[in-house]
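Omission of a single protein chain aside, the complex is shown with its protein chains in their original locations.
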Amino acid sequence: MLGAETVELTSGWFLENAWLVGLIPVIAFAIIIAFGKKLPMKGAEVGLASMAATLVIAVGGAIQWIQRTDAADGAGKEAGGLLQAFGRVLPQATEGEAKPFIDPVVTTWVWWQNSGLEFGIGSSIDGLSILLIALVAFISLLVQVFSVDYVRGDRRYTHFFAAITLFSGGMLIMLMAENMVQLILGWEIMGLCSFMLIGHWWEEDANSRAALKAFFTVRVGDVGLLVGTAIIFFGANQWAVDNLDSNGFNIAAIQAWALSGEANTQFLLWGAVALFIACIGKSGQFPLHTWLPDAMAGPTPVSSLLHSSTMVVAGVFLVAQIYPVFWEGFNIGTGGLSFIAIIGAITIVIAALLAFVQDDIKKVLAYSTVSQLGYMMLGLGTGAWLPAVFHIFTHAFFKCALFLCAGSVSHSGSHHSFDMKKDMGGLRKKMPITFAAWIVSTLALTGVFPFAEFWSKDEIIDNVGANSYTFLMWVGLGGAVLTAMYMTRATYLTFFGEPRGAAAGHGHDDAHAEEHEMEHISVGAPEPRSLGAAANAHADDHGDDHGDDHAGPHESGPLILVPIVILAFFAVFAGFANPTPLASRFGEGVELMKTYVEPRATPVVTEEFLASGGPGESASLVEYAVVPSAEEGEEGAKKSGCGFDAPEAGTVCFFPAVSHAEPKFSKILLSLGVVAVGYAVAIAFCVAFYGRRDKRLVGLTERHKVLRGGFLFLKNKYYLDALYENVIVRAVAHPIAKMAYWVNQNVLDATVNGVGVGTRKTGEWVYDNIDQKIVDGAVNGSGWAASEAGHAMQPTQSGKIGQYGALLFGAATVGAIVLVLVNVS
Amino acid sequence: MLAVNFLLLAAALFAIGVYGVIARRNAVMVLMSIELILNAVSLNLVAFSLMTGAIDGQVFALYVIAIAAAEVGVGLAMVLMIYRNRKTIALDELSEMKG
Partner (left out) sequence: MSAVILAADSVNVAQNVAFGIIAAIMIFAALNVVTTKNVVHAALWLVVVLSGIAAQYILAAAEFVAISQVLVYIGAVMVLFLFGIMLTRAQIGKESDLNNKGWALGIPVGVVLFALLAWVILDAFGEDTLPDRGPAPTVALSDQFLSIYLVPFLAISFVLLAAAIGAIVLARKD
């Protein structure tokens, strides 16, 4: 060991009580279920309050985590622009160049013990968790505010809020998990709430089928989660017990085990594969992405919260949190093509292609989400940990904003329809704020400087290229082009061009009948407006805010717009949380994410770690090994340290030394350039095709067989759904169902019937033989014996005295003989 | 004189008395046989008294005589009553049982 430094780690009330973020939403859920219908806002106020409380705790925890990191770093050295701007007074800088490993703040209680294995529940807060906790709390709060107005009048308003609160609770439980068991708990709660929310209007068959499809597809992945946890447990448990006084479920122990160099590579590989399958299911990667677009059958707040910003990133979080397992299992550090990267790359492309042929605006956004998740997986699979996590952060804002804009458009613009071709168009004039937010978010999504995703997606692409995955880098760039193009198409169809259908105020009467039954219960008084005969005819039987719709498309109410605006604001500025290209100018301090979120790849001295609590408690001290700064290879790739070499004896590593690419101006120009090209082509095409109906382009796919084939292939989603449902499910489920039925009829029923028949026959036999013959025989026989004995004794009672006398003396004689014989012999 | 003389004599009288009880039909005859038995027993007692020198045997013999007298009195009274009622004292005719 070259040398070891000890630093003290501060803690704080929010960090230590961060488990409240998991508890508060669950309690709120119970309250809403029990009392929601009686409350004035029908339960929404409880949900909002719980989300606000969790946000407060999360922000407090984040601030305290920043303090903890700062105090440990002793950032008296280059504090960087942002930190100095806060005017913090920081203690002296520590010696050495390695940064100390900041232990997570752990608060757990043991809820079950079994043969030396302790299962804890509670919170383990490190940079990644507190970032995502704050993100989830913030987005949940905004979405709930949005929902107050959007879902008003729904038949199950209260249950909606209950489910969405419970979902937030589940996700928070998962995020703060200290061991795999709690993580799985949160994971499953999210799956359950997702099912409940997608199928919110389950009266329509399509919605309930979509909910089932989502649940089962994710379930297929969850098999991987359980198998992976088991494999990791069996691999890590012995090591964890020996070295860290912990068990194979503890996440910190798993991280240390993976990087210890003593881990069995087979366990690591298959554990990583199994866990990644779970991520494929939950995060909608190819080939289990088919459920995500169908999940758009749920209400828009559900899509914006679950299926764009929070639930689907659970898989990414899993990979990021247990990154050492994947790092070692797939040999990410050594530049080989890893499973994760391949799946991510495939997903980016196929999802982007599918977004081109969608008519439903939410489905476009859904495929966009799938594609962006592919980016995150690509980043994680190639060692770009920080950019991928940063991408989670930025993507949440603008994707949520886009979904909420779509909701706003449908709520007030296209009369609850999401079909872009039929009911939208030219809405930019009628809904200016929504339009502005949409444009900002689209620019952010496509990675235009200086909006959010520019900083994150381009970082991913940069790092991918820097780690010598050149082919994947081009795939990422291609994806960026496609992103720009399909978003342009969606923007044009929705906000530009001539208003169609509902956006023009037409189709009012036809669309009404079905949609009213679906979505609204009449409450409140109608607001009649004199605007056209068709409008007035419906004035009496409408409730809620239908009166406004009679005026045609208009801007939405404040409860809908305020969250959108807030999110758009963040979409613009969130990127500055980690503006790596600016670091060379303003110092490393501007890279907030890198400082506070990314775990340090510094070996920790085990003894001190265990002495101050170990993985089960928050360490108040950490002793870390000072290692010389790593050899910087080409393009900033580190090749030694944690993740590459086994840590020295007596130390454990918790995070591999991932490399960070040096941002180069040439690369920035390249990515901006391809995006600009994509925009140009798309705008030209849209104006030509949708606007002017250029004769060369219209009907192109009908005339060319190849193009038509490609179009149909995309339209049918690569026939994957047909494969899954008709081929796989039918081949597996039907025989199983038939066999189960056969077992039921012939084995179970036969057993029961057999038992019944057997019992009856036994009863009959017993009756015939035992009851009639033996028991009755015994009873009758005893009576007969008594009677015969009596008859036999009868002669002695003759009444003749002479006989009595004879008997008397005869018996006396016999008795005397016996007496004599007995006494003499 | 041997002790067995008296005892054998008493035994013989006893046996004859037993035969009389079994064989006789007349109630009075039976009572007489019982007297024989009682006297045999008394003789036995006196013989033992002579053998052991204790006077208790004679005392008991006197008791037996007294009891025998009482018993005969009562017994004959009963026989008289039966005779008055049934006009016969043949024992086998006195049974009313059907069995």
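Going in written order, the chains are labelled A and B, and every chain counts its residues from 1.
Keep in mind that, in the parts below, a contact is a pair of C-beta atoms (placed from the backbone, for glycine too) under 8 Å apart; a residue touches a chain by one contact, two chains touch by 3 or more.
The shown structure was predicted, so the numbers you read here are calculated from the model rather than taken from an experiment.
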Q. For subunit A, which residues reach the chain that was dropped from this view?
A. 802-803, 806, 809-810, 813, 816-817, 820, 824
Q) In the full complex, which residues of subunit B touch the absent chain? A) 1-9, 11-26, 28-29, 31-33, 35-36, 39, 42-43, 46-47, 49-51, 53, 55-56, 58-59, 61-63, 65-74, 76-81, 83, 89, 91-92
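The rule we apply is simple: only the chains that are shown with their structure count from here on.
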Q | Interfacial residue positions of subunit A with respect to subunit B in the complex | A | 794-795, 797-802, 805-806, 809
(Q) Quick check on the complex: what are the subunit B residues that touch subunit A? (A) 18, 21-22, 24-25, 30, 91-92, 94-97, 99
